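Of the protein chains in this complex, all but one are displayed in their positions.
Then we have subunit A:
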Amino acid sequence: MIGGLFIYNHKGEVLISRVYRDDIGSQISDSALFSSSRPFLEERRNAVDAFRVNVIHARQQVRSPVTNIARTSFFHVKRSNIWLAAVTKQNVNAAMVFEFLYKMCDVMAAYFGKISEENIKNNFVLIYELLDEILDFGYPQNSETGALKTFITQQGIKSQTKEEQSQITSQVTGQIGWRREGIKYRRNELFLDVLESVNLLMSPQGQVLSAHVSGRVVMKSYLSGMPECKFGMNDKIVIEKQGKGTADETSKSGKQSIAIDDCTFHQCVRLSKFDSERSISFIPPDGEFELMRYRTTKDIILPFRVIPLVREVGRTKLEVKVVIKSNFKPSLLAQKIEVRIPTPLNTSGVQVICMKGKAKYKASENAIVWKIKRMAGMKESQISAEIELLPTNDKKKWARPPISMNFEVPFAPSGLKVRYLKVFEPKLNYSDHDVIKWVRYIGRSGIYETRC
């Protein structure tokens, strides 16, 4: 259970503070609470200040996302400049508290977009409203964005109609907590986004030290009624099961199917059905939600290969040459490519020559940043730089941080393909064919590093 929630900006000023239980920040008994109430408020402030002093303003790096100050545990999560801290005195489940904080971030983001100081200040009434609904007495309550929308009244002035009132009742008593009854759309439409982030750690010799893809299938549905959906992809196990028929088919599909290491689903997916026949069927929430999350580690298509060459010429000069090779179909275009080549701290000047894109030395970041807007598959590009160094008497060897890369490609690096998404709505008369469906694949770089 959570005793209180605080949101700070980077200076450590409190933007939001909501206390659910008395026990945090103080050991006041009831008598102390009633006899002199000053210490009560002061103690509460102490909890707030303790976190600021010990974590936000701490000199050293943060040693743990869980901090114990005066026997109170502070769980914090940082989003850009904002610190969210959950406070408790109990022996709670760490994973759960962090999940709750993430959920909190998601819900806030669903309401007002990016979590920034500006947005939080402008929406602080809304946030208090949300905190009121999501947690009661420190216990998480309903946290589905869709379901919350009925309770949160940003334009609260309008008094509710009878219809809406009954909706609240049915919504919270119904079996399906994530979808309202009686949703109607003129145009039944759905969007599927396969979003993947590919992570790589490669040795200077081009050996893959570790690589994995963590992906999400995000669905945005605008469907009437209570539609029953069935989702299919090129999961190896399913394909093998079906492909028993002809040997030809197995050999063909064997290549295209992928092995999923583990996957998890939104609450709405019937897990029993997945376990028995590995089919993914569900009644989707209205609007956007994350259908599944998965991870693969085998046969990953690495969209780019980085080949670094670093040569130290004497004590005051470094020659760096980096070649990037794109490794996908020539018809596809990768976008927003950025290669970050770290330079030593005592760099005095850099000369860069690149064939494609723009490269710049950023002294403040100690790196050469090379940006390419677009790049087709099976191409190669290279950059070479001469780095002048100031002679120092610091004998510390330069640690050579890895070269990191950012990009976006229009395919799924795991090889995942959506095979079908069927919609059935028995009560309303629209069929699977009437639904307009869109599928999109986006592969982004996660931590994509090559050591040099």
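Basically, a residue touches a chain if its C-beta (ideal position, glycine included) is under 8 Å from a C-beta of that chain, and two chains touch if they have at least 3 such contacts; residues count from 1.
Note that in this section contacts and distances are computed from a predicted model.
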item	value
Per UniProt record, name of the chain withheld from view ["tRNA-splicing endonuclease subunit Sen2", "AP complex subunit beta", "Palmitoyltransferase" or "Large ribosomal subunit protein uL3m"]	"AP complex subunit beta"
Residue in contact with the excluded chain [from A:Thr264, A:Gln335, A:Ser348 or A:Thr392]	A:Thr264
Among A:Val62, A:Ala259, A:Ile353 or A:Ala376, residue touching the chain not depicted	A:Val62
Hidden-chain contact residue, picked from the options A:Gln205, A:Ser272, A:Ser364 or A:Asn429	A:Ser272
Among A:Val92, A:Leu333, A:Val418 or A:Ile442, residue touching the chain not depicted	A:Val92
For subunit A, residues in touch with the removed chain	1, 13-17, 19, 22, 27, 30, 33-34, 37, 40-41, 45, 48, 60-66, 68, 71, 73, 75-77, 89, 91-96, 98-102, 124-125, 128-129, 132, 136-137, 139-144, 151, 153-154, 156-157, 159-160, 165, 168-169, 172-173, 175, 177, 197, 199, 201, 209-210, 212, 214, 261-262, 264-267, 271-272, 275, 292-293, 295, 395-397, 399, 401-402, 404, 446-447, 449
